[in-house]
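A single protein chain has been omitted from the complex, and every remaining protein chain is retained in its original position.
Note that the chains take the letters A and B in the order they are written out, and that residue 1 is the start of every chain.
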Amino acid sequence: MKNHVLRPLFVVIGIVVLILLTRMVYVPKDFGVGPRGYMYGWHRENNEEDWKKFKVKYQGKEYCKDCHPDKYDSINKTPHRIIQCENCHGPAIDHPSDPPKLVIDKSRALCLRCHFPLPYPTSGRSRIKGIDPDKHNPDVECSTCHNPHNPMEGLR
Amino acid sequence: MITRRNFLKKTALGIAGATLPLAALKIIDAKKLLAEAAADKSSAVRWVFLVDTYKCVGCGMCVKACKLENEIPYDANVTRTWVERYVLTKQGGLLADSPKGARDGYTTTKIDLGRGEYKNVKNQDIEKAFFVPKLCNQCENPPCVQVCPVGATYQAPDGVVLVDRTWCIGCGYCIMGCPYGVRFFHPVYHTAEKCNFCYHRITKGMKTACVDACPFGARQIGNIKDPNDPVTKVIRDQRVGVLKSEFGTKPQVYYIGLDEEVR
Partner (left out) sequence: MHVHGELWTIKELFVLPNEYIYWSIQIVMYPFMTGLVAGAFVLSSLYHVFGIKELKDMARFALVFSFALLFAAPMPIVLHLQFPFRGINVFMTPHFTSAIAAFGIVFFTYGAIVASELWFLYRKHFVEVSLALREKGDKTLFEWIRYLIFCTLTLGVYDISEEALHRDEKAIKFLAGLGIPVACFLHGYAGFIFGSVKANALWMTPLMPVIFIMSAIVSGIALCMLTYIITMEIRRMLAARKRTQPGMRYESMEEIKGVEIHVIQMTAKYLLSFLIAAISLEILDLIFRGYTALKSWDVLRSVIYDRDFYDIFVMQYGIGNLVPLILFLLPKLTIRRALLGVMFVLFGVFMMRWNVVIGGQAFSLTFAGFMHYHLPIVPHDWETFKEGLFGALSIFAMPFVMFWVISKIFPIFETKTAH
């Protein structure tokens, strides 16, 4: 009986067939080679759509304009016009339905992001005026004296 | 002289053996591959990014916006994008840091040396200092995609490299394979994670969260295939650089004012 030598081979082939059958059930139907080829494009195609459906949180300045025209117009006349509303107030998401109110962050740390002076040669940071936080009214919120939507208001 | 029995046995074996590789070949269909390569499947868009290191002030608004937009836990010490500070002293030394990836901006002259140590550099000792924002380069030859064993990370036709959270096994090979260190394990989902150019925004005609958030215009995104795109014009006409070009990855994030000391 010459066949007995091949017996283990049949077992192995059986296992391989089992794996291939499992594959037919387990692997999503849209999994395959994409336009970028096998090296860079081996994936489940529907995942691209999954990512496109991800929820947008930040809506941008124009989103705030219609309900908050006073703040919008005010800040646009000042050097702070370059700052997005959501930079300080957090993402609008579906405001006013969700969340109904946005954060009003009055911490000194927020203003110090730009206004802590770092006189770095060749960097735009050196052109922003700043204060020494340990000496300039250290216990008071910046917004007590400075209106973020109109920073030069009531000064000098 | 072969017996009928043996002949039948061998034929059955041969057929079984032949069907096996054919079933296996379903994984890679050669004909389909060639047809796809021949057809012009290239997208009309190829996303490209431009960073102006002269304009960046290190405010960190981009990092904050990215974390909130892309649901990266705010307090976790990982981020899809970050800003680095470089301070070059007159004595020829280099000091660099990126505290929490610049999530809270830079509000001290002390350079973070790790292990709770800081070094204060006097202003008069500074030769030059600047900020360098970094994010995924969405390389043309992404080494992270090459090393993924299961096809969980891949490149979309428009150039953005994405990660399939349902398929990633969490081996970390892509994280080790990235020369730029942009990848990490998501603290909640435990899959590989990285900047994807806010794919959900740019495919809707919006800009990425970091581009919108930057007050100083240090970050811009564009389409290199559109000759009228302002970003494309800068890359074509001005002197720009990329990070670690020696690796052959062909990164698509271009830098204005890229200093030789940038790592």
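In this text, a residue touches a chain if its C-beta (ideal position, glycine included) is under 8 Å from a C-beta of that chain, and two chains touch if they have at least 3 such contacts.
Small disclaimer: the values here were computed from a predicted structure and weren't measured.
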item: Contacts of the hidden chain among displayed chains; value: A, B
item: Hidden partner chain, touching residue among B:45, B:175, B:210 or B:231; value: B:175
item: Touching the absent chain when the full complex is considered, from A:4, A:29, A:101 or A:127; value: A:4
item: Subunit A residues that touch the omitted chain in the full complex; value: 1-2, 4-5, 7-9, 11-12, 15, 19, 22-23, 26-27, 31, 38-39, 42
item: Footprint left on subunit B by the chain that the document does not show; value: 27, 73, 75-79, 82, 94-98, 100-101, 113-115, 143, 146-152, 167-173, 175-185, 187, 190-191, 247-248, 263
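Throughout what follows, only the chains that are shown with their structure count from here on.
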item: For subunit A paired with subunit B, centre-to-centre distance based on mean C-alpha positions, whole Å; value: 14
item: Contacting residues of subunit A [partner subunit B, same complex]; value: 13, 16-17, 20, 31, 33-44, 47-48, 50-58, 60, 82-84, 86-87, 90-91, 109, 112-114, 116, 118-125, 128, 133
item: Contact set on subunit B toward subunit A in their complex; value: 16-17, 20, 23-24, 28-29, 32-33, 36-37, 41-43, 53-61, 64-65, 68-69, 87, 104-109, 123, 126-131, 141-142, 145-146, 148, 151-157, 162, 164, 166-167, 196, 199-201, 203-204, 206, 209, 212-213, 215-218, 257
